[in-house]
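One protein chain omitted, others in place.
When the chains are written out, they are named A and B in that same order, and each has its own residue count from 1.
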Amino acid sequence: MPGEVDTDEYEDVWVFIEQHDGEAAKVSWELLAKGRELADEKGERLIALVMGEEVSHLADEAITRGADEVLVVEDPIFEPYLPGPYGEQFRILVEERKPDIVLIGGSHTGRDFAGRVAVPTYAGLTADCTELEIEPDTHLLLAKRPTFGGDAMATIKCVDHRPQMATVRPGVFDAAEPDPDREGEVVEIECGVDESSVHSRMIERVVGDITDITDAEVIVAGGFGTDGNFGPIEDLAEVLGGEVAATREAVEEGWIEAARQVGQTGKTVKPDLYIAAGISGAIQHLEGMNDSQTIVAINDDPNAPIFDDADYGIVGDMFEILPALTEAVRARKEGEA
Amino acid sequence: MTETPNYDDKFDAIVVGAGLAGSAAALTMAQKDLEVLVIERGNFPGAKNVFGGTMYTRRVRELTGEDFDDAPVERFVGEKQFSLLSETDETAISMRPGEWHEDHHNDTYTVLRGDFDEWFAEQAEEAGATVITQTTVTDLVRDEDGTIVGVETDRPDGSIRAPVVVLAEGGNSLISEAADLKETDARDEVAIGVKEVRKYGRETIQERFGLGEDDGAAYHYFGKGACGNAVGGGFIYTNKRTLAIGLAYTISDAIQDDRKPDEVLSDFKEHPAVAPLVKGGRVVEYSAKAIPEGGASAVPDLAHDGAVIVGDAASLVLNNGIHLEGTNMAVESGYLAGEAVAEAVEAGRTDADALQGYPDRLEDSYVLKNLENYDWFGDFAHGEKDFLFNVLPEVTAEAEKEFFRQDYEPKETHASRAKSMVIRAMGGWTGAAKKAWKYRKLLQ
Partner (left out) sequence: MSQEWNIVVGVKQVPDADDVSIDPDTGTLNRSDAEAVLNKPDYNAIEAALKLKEEVGGTVTAVTMGPPFAKAVLETAVGLGADDGVLLTDRAFGGSDTWPTSLALAAIAEELDADVVIAGEESTDSSTGQVPPGIAAHNDWSQLTYVEDLEPRPEDDELVAIRDIEGGHEKVAASLPVVVAVGFGMNEPRVAGLHRKIFSETEFEPKEYSASDLGIEESVGLAASPTSVGGMDTADPVERKRKMVDSVDDLVEALESEGAI
């Protein structure tokens, strides 16, 4: 088979620590936690990789969060992120050190450059995984991901090639708590990349207050039925101490920022309570929230599919129901005070 | 980009709609070496088409020859049943001629339109026609003198010209109406058809209806227990793995019923005679359609300068209670129109006179002959509505119960009583004689 390798030569679980301007992306810690599990199961080491300009503090943090070793490559060429240098440096390290498993966060950064590593190293790359397991007899990585818009889960294996690579959907795994007593090794790597790997240049990088709804315990979400009026949703979210979220349609209409989009092409959330108002229940939206503990659906169409995927449903005008609900909750909270 | 050719007048005919009439016309014209363009608004031919249904496929078989072996039919109809339903009772007559179980099965099959229409349109394509989908014809294009010279569609650069337009747009004939080629049907000339297709699996259907692998049944129901006080009836057709269960009744009656059509259908399915046949299963399709029922008098002028009207758009549907035919008449009209258009195009003239060959052929065919023969039926049925759909099912049931009642009275008493019930229901002997005279046409 082309690209086939002696898999015994490949060891260790690698996790890419995505960072921008010295700040780590949350998915990196989520992957480190999962990576720790996989490494323990396989009896291998967990090695983190950080590339950037000044990132040694992230190496230290990676160790407190579970890494046995951290490979650090510091150079101005890695800030800001560009796929050329990141892909090439990562490739060099993979070919030198032969990891068994490589996990990269499935952000727009991770899914941008993962292929630039997987192609030259002839690795097997599985995208947007939501489950990772080790197969009992073969010890292969089982990378599971939704296909057909979430209707089916495919299990992907990489049998004769290495590394077994996966980009992982952010928000699916829980981040590891840092343990300051943990010990590990930080290895400084000399930058192996030069201008010839740079095929593009960053003109500007604008990141606003990144609203992160993925940790919220309560979410009140609005869809096409809001017709742009998110006021009642915001009120209810406030009184419940939760976050506001939305469907793709609401974001495309320009009613709310993309950071609050929940769904297949948005964020994955799993709050204790998810209230969906004016949302029809398309499977692409459900995929982003159907791990919620309790789902409440409010819609004026009794035939809306969302009612089949909710714990509680109420048919009616959301502009009447939401304020009433807000008041009822407020009254109870004040009654308790 | 690479030059886009202009197809104005490159096609001899444009067919509006890839339903049965449209594809029949296209296939016929293509077989006669005409360049044909069919414009269909659905995602694929048949996507928008609904019927009961059973199709009488003789013309389709003749037009497609050996290819008919691959036609996606469901089951041939080996049994027909007609039932009178009062609210709780059923009286049925069933027929199962051996001949229907042999080739060509009386050319009668249950069919799923999505599959069948798609296949039929493919036959037209294989014969050389071009079928464009997801494109809606929005208007006719006319010359200064009013001759129809093409169509407008909803696409950019969407108008295209051709010597003849075949209007096969179906019962919802907005183009023909907007172009003043026909009048909007009156409410008592249109029926509403509602149906459910439910999936049961082959085994269940074959067991419930006593069928083998390939044969099927067509059950028809009339009376109060079917669609209430409306002129119309119910049906159950057996497909391979599904049942088509539905009703068709006149809109003017539908409006008067408190129940909505889906409620009437629900009640029909709960009738004690119907329920055991339809219980269980899973709904895979729910559809409704407007069925033209105006009979011969509703048929518009069929040939115009540069255009002809075929199929449901021309109101070519026969419903006299016993015979429910629309799809075969659609195919026949498409075929006859196709022949006439080919002749006209070859002769180099496409005005109304040149296209008169189509209405002439249609007059000579069973299509118009049947419609004319039963033209009186619509008014008749409405006039006799109460008797036919209320009284008759009721009194039949009562008379049967009386006739077959098991008690200690002599049979003669029962028979006599039963007879009296019937005569009374008809309005005594004089009433009965009047009815016989009125109903003589039914037997012609």
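As a working rule, contacts are C-beta pairs under 8 Å (C-beta built on N, C-alpha and C of every residue); 3 or more make two chains touch, one makes a residue touch a chain.
Bear in mind the structure is a predicted one, so any value in this text is a computation, not a measurement.
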Open item on the list: Going by the contact rule already stated, which one of A:53, A:112 or A:227 would touch the omitted chain in the full complex?
Closed with: A:112
Open item on the list: Of the residues B:135, B:252 or B:287, I need the one that contacts the missing chain.
Closed with: B:135
Task: Sole contact to the chain not displayed, among A:43, A:136, A:208 or A:254 - done: A:208
- [ ] Please pick, from B:153, B:238, B:370 or B:396, the residue that touches the omitted chain in the full complex.
- [x] B:153
- [ ] Against the chain that's been left off, what residues of chain A make contact? List them.
- [x] 1-3, 25, 80, 82-84, 87, 107-109, 111-116, 118-120, 122-128, 142, 146-161, 199-211, 240, 248, 252, 258-259, 264-265, 272-273, 290-291, 293-296, 307-315, 321, 324-325, 328-329, 332
Open item on the list: Considering the whole complex, not just the chains shown, which residues of chain B touch the missing one?
Closed with: 1-2, 4-7, 37, 43-44, 130, 132, 135, 153, 155-160, 282
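To be clear about the criterion, only the chains that are shown with their structure count from here on.
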- [ ] Could you please state the distance in Å, as a whole number, between where the Cα atoms of chain A are centred and where those of chain B are centred?
- [x] 56
